[in-house]
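One protein chain is absent from this view; the other protein chains keep their places.
Just so it is clear, A, B and C label the chains in written order, and each chain counts residues from 1 on its own.
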Amino acid sequence: MDINIVIGGAAGQGLETIAYLLSKSLVRMGYGVRTSRDYMSRVRGGHNFSRLRISADSPMAAAEQIDILVALNEETYDLHRDFLTANGRVIYDPDSFSLPESESRGTPVQLQALAQEAGGAIMSNTVATGAVLVLLGMDTAAAEKLLVEEFTGKEGVAESNIAALKAGYQAASKTCSACFELPAQNRKPASQIFLEGNEALGMAALASGCRFLSAYPMTPSTGIMDYLAGKQGAYDVVVEQAEDEIAAINMALGASYAGVRSMTSTSGGGFALMTEGLSLAGMTETPLVIILSMRPGPATGLPTRTEQGDLDFSLYGGHGEFARAVLSATSLEDAFYRLNKAFDLAEKYQIPVIFLSDQDFADTSRSLAPYDFARLRYDRHLLETWESRPRYQRYTFTENGLSPRAFPGQFPGETVLADSDEHDEDGHIIEDAETRKKMVNKRLARLELLAAEMDEPLHYGAHEPDLLLVGWGSTYGALREAVDILALKGNNVALLHFSDLWPFPAKTLTELLPRVHKSFCVENNATGQLAKLIKGQTGLSLDHHILKYDGRPFLPADIVREVKIHG
Amino acid sequence: MDINIVIGGAAGQGLETIAYLLSKSLVRMGYGVRTSRDYMSRVRGGHNFSRLRISADSPMAAAEQIDILVALNEETYDLHRDFLTANGRVIYDPDSFSLPESESRGTPVQLQALAQEAGGAIMSNTVATGAVLVLLGMDTAAAEKLLVEEFTGKEGVAESNIAALKAGYQAASKTCSACFELPAQNRKPASQIFLEGNEALGMAALASGCRFLSAYPMTPSTGIMDYLAGKQGAYDVVVEQAEDEIAAINMALGASYAGVRSMTSTSGGGFALMTEGLSLAGMTETPLVIILSMRPGPATGLPTRTEQGDLDFSLYGGHGEFARAVLSATSLEDAFYRLNKAFDLAEKYQIPVIFLSDQDFADTSRSLAPYDFARLRYDRHLLETWESRPRYQRYTFTENGLSPRAFPGQFPGETVLADSDEHDEDGHIIEDAETRKKMVNKRLARLELLAAEMDEPLHYGAHEPDLLLVGWGSTYGALREAVDILALKGNNVALLHFSDLWPFPAKTLTELLPRVHKSFCVENNATGQLAKLIKGQTGLSLDHHILKYDGRPFLPADIVREVKIHG
Amino acid sequence: MGNPSCRPADYTGQDPSWCPGCGNFNILKALQNALAELQIPPHQALLCSGIGQAAKMPHYMRTNGFNGLHGRALPPAVGARVANINLKVIVTSGDGDTYGEGGNHFIHTIRRNPDLAHFVHNNQIYGLTKGQASPTSEQGMKTKVQPAGVMLPPFPPLSIALTMGAGFVARCFSGEVDHLKEVMKEAISFPGYALVDILQPCVTFNKLNTFAWYKNRVVQLKDHDPADRHEAARLARRWGDEIPIGILYREKNPRATFESQIRALQGEPLVYRPFDPGALQSLQDEFI
Partner (left out) sequence: MGNPSCRPADYTGQDPSWCPGCGNFNILKALQNALAELQIPPHQALLCSGIGQAAKMPHYMRTNGFNGLHGRALPPAVGARVANINLKVIVTSGDGDTYGEGGNHFIHTIRRNPDLAHFVHNNQIYGLTKGQASPTSEQGMKTKVQPAGVMLPPFPPLSIALTMGAGFVARCFSGEVDHLKEVMKEAISFPGYALVDILQPCVTFNKLNTFAWYKNRVVQLKDHDPADRHEAARLARRWGDEIPIGILYREKNPRATFESQIRALQGEPLVYRPFDPGALQSLQDEFI
């Protein structure tokens, strides 16, 4: 059986360390683990929590119920108690608060006092980690190793943390040891990787040959910048923190024009500032990947929470008409290769590609089989040789609208001119109607080729379903599990889940939708943006919208409940 | 019969003066006149021209054929000769170039030499004006009066211009006088106004109580700024040229928040930079009118030409989800009152309202009956009195989602807090799911009320048509005339023309479209953005798209031709 | 005026969510006291901010507030001044907000010279987004995004403000709260744009410029003539073992403000003037 752990407290209490130590220990031993974060836009205080789920296979979604609640403060207990299972346990510090008389599930551990004994109150979180380990029937070996890795070079820190860990282990074992039975250990030890969305995207970019990231910090995209910045010494990559998002996208365009794969990353507000540059990418036919990591808007909204509210904006942002692709992050397994596809499409079609992530995807970690880097494509789609034709022209008319791309300096004697105005084949400003028309046609013609590259949505579940769920992006895990739950309850149900969104891959949906009994569009937004896209592209409407826009990700149970009401 | 005049030459040759003198003389005498401009993005040289059409009633569109061609250089003759009617005339300077032997329609006038005689070569354009007047069978009185008005205070300038005018009149009368018969003089003298789109919008804003325009110059919107800037001394209006478009929209929001009607104006590239502020208007529920004067994109595109390429962007620009209205400029008659409506809706629903104009609308002048200022609405929709409830809360929950709006300082002791983050009724930052959800609902609820305010499209022509043309914005005149032409040729045809675009008024179209034999969506863009909106909102598709995206406005003949091919 | 509702407590807003020990608490306190001592009632003050830890100020005060976009604190403040010259407008935001994302507005607002006080909480770091370099971060400081250390030399706010012609330029330290309050009062009272760059320890992310680091370096200006522009420029460049705090420059005869140069803004605030569209019919006469 799965085990679900919630670790809650104030920002600054070290929740993430607990989650990390537990998750990583479990992953290394071969368990399937998923860890997600729910945190406030503040650095200290407030109420934050992490959800940790342990399964035989890597869990695709979080669950509502809680087996172990690590309550670093009373608020955590109050907010989560209703979801604690009958046999659940609450780890808490009796010196900090007490549980109600009626509460029989307490595992009191003197977190502060024990930490103090081990060397400092700051290690309360390590004490709590030890307590969880014992409840899970694990030993402390893996966690000890992690502490040593973490604190190498910091004299005595690993040792005192290990002491704290053991003290917590000891203390909790008094009440109950191995209360929970861990699921099967399906993977070989040290055979899985465990990383969060932003790390997967950063690594995918680096492994796709992205050599320049110019960006401006913005939650929840900053982790991508952190990852790539950390690789700067050892790899051929440059990360520049721009003065603003306008500089960020324009720098990236300059680098891409000059021949290196480039990227920028941001969230909605920053993307808004980039839309003029997006349009410039379209006009100049400069390849660019933009990771748009969504959070709830409008304006500043809820900076550290999740939403799928910028699909519309990614499809139509930027003035004028030009070709673009919009892809999205679904699972960690897929996103790694899909961001690579984004880089490939950007250069193959000389367009901007928007890759939609969101806070839920960005901040959630899971155990996975390692990626196969040999599957990554790396073809620059550049003009390779230059026979001495009269002269190189950046915007040569060709049948499919794609002009051979060269970079400045690539061919001695030849120059490359990129232009924001309407232009002729040389890139020089023009105003005549005929050239204008031909250039518009040229820029838009590639949409057809691009459409052929789009992956149809993933079809999961029944082949000929009665109930059809439709979703996109990061909700994949929750939707998949919802389908499993509904199927178990006897429903003939399937999921169509979109990764590639534009040009819209309409075939599978158009075939399947008219045949189902009831359809649901499930989106983490308030207006049903995918449903609108579907209607605009196919004329088809879905029967119901399941929308969540409170800044929190879907849990499978949310979806199941709604389907039951309307199904 | 209508008379069509084209005046062409290089930038800097004073084409606009000729067009102005002729148009205004005619308008004052009671003729119907329409004058549009086709000009390049340069200050001197190149090929520019104005089209002037004279009818009994105010002409809604330009015509393809040319009766009088004023060719200030040879290029003008070469480019336009094919459209000259059999009885047409070309006014040109024989000292500058000569017409082909075969050309019998020449009216040579020594423009330069005569101007020189009158006092300076710079007055060549005035000489040409005189020549046109004689061909039209007019006297020079009205034009003389205009020259006096224009050059008051500049010693001798009016006089020498009048001499030049008369010299041109004299010279042309040798070849032909009153070659063309003017149409009926349907209006009383001095009973009409004659102004261009930007002037109408500027005046509408001022007369709607707009007291602050912050903007950054951008063709073709700058004329609005020019108009309002010129009124600063005499009226309660402030115009500030911001350092960039980001400052422009944020300044306007600050002023609106603080209680004055505010506006910004721009074109696509500037609008792109404003989308973050647009989203802020949505979140803070701050009223704002944005005039988006479209030009061909992407990026810098064709700065001085026309396109309807930013409908998508105006509908979906800005991150996150919030209510907005999108209206558009169709005719000069309508746009004056519709911009007033934009101000009213912005404050009534506490939303940003985007008003779509374009270069063709902005730069085209027509003769009209004067506006009725008494028809303008001016209701601030502000909270009027404050009984001392516990405290004023900017975002109070109400049934329809509209919180009573007060401005800072309005009620002693009460404060007003606007917030870009998700917030509670006070405007204070919150993060809880419940409040978030309620606030999203509150912000979006008004869309329903707003929808009820939208005008259905104008239905012109047959009541139960076989052929239906559908359009929006500035193409109204050309479409109307296309319907007239098609009807004359025996077609049962009508036009549905949208002014209000969002929330989309779908009723009339949904009723009519399924009943027609063939439908055409006519748009000045390459991708058919209205058609996409229609499909997304109603699921209905139109049979054909008539799209023009070469930067030039539709002529009625363009549309008629396409309808004939596909009709 | 002696308005009874101007005690410091009258300016209390939401509970701050800053980290314990954050320098922002003192800035909040100084501002509440400054407003109280100046007897500017909450409904006549307007606080504008962008986004960041500092920019949360309008929530922690009870005054009017416009908490706008990151980097865009100044433009709404200028707009508000146009609408209502009776409002006391104070802009209070972070160093990243002001000198980074908002750099263009910083420069051009100084040129514009609206009558507002501008308080920059300069913690030399991006606090809210967890510790990236800001334009004022010291060269060499390591962060996750600048793992090899900050390469760019710091943006010099005071020198730039002086070069741009600001009429009031000051530096303060949040650790000297009374001094800060006094300078704030002067800035608020100054007719025109007034900059106070406030050194503010970020106890969580800036481990270089700590409370002690500042405390050991700041020296209150004594015997300095704030009308001496040349000396002010020299002091503005001082950054090291000694960092002068206080009013570096205050124009003797303040130049005309933005508002005072606009004809339409003379007299009653725009927001209070009545309006009737019907009376404007004659606007179209010029088009006949």
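Convention: a residue touches a chain if its C-beta (ideal position, glycine included) is under 8 Å from a C-beta of that chain, and two chains touch if they have at least 3 such contacts.
These numbers come from a predicted model, not from an experiment.
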Among shown chains, those touching the left-out chain: A, B, C
Contact with the hidden chain (one of B:30, B:94 or B:230): B:230
Listed residues A:247, A:311 or A:522, member touching the removed chain: A:247
Interface with the undisplayed chain - residues on chain A: 28, 190, 192-195, 199, 203, 206-209, 211-212, 214, 231-233, 235-238, 240, 242-244, 246-248, 250-260, 262, 276-277, 280, 284, 340, 370-371, 373-374, 376-378, 407-409, 411-421, 427-429
Footprint left on chain C by the chain that the document does not show: 100-104, 107-108, 111-113, 135, 148, 151-153, 155-156, 159-160, 163-165, 258, 261-263
Contact set of chain B toward the excluded chain (per top definition): 12, 40-46, 216-219, 222, 225-226, 229-230, 232-233, 239, 241, 243-244, 269, 299-300, 303
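What we mean here is this: only the chains that are shown with their structure count from here on.
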Centre distance in Å when chain B and chain C are each reduced to the mean of their C-alpha atoms: 41
Chain A, residues touching no fewer than two other chains: 40-41, 46, 269, 299-300, 303
Residue numbers of chain C (touch at least two other chains): 17, 51, 69
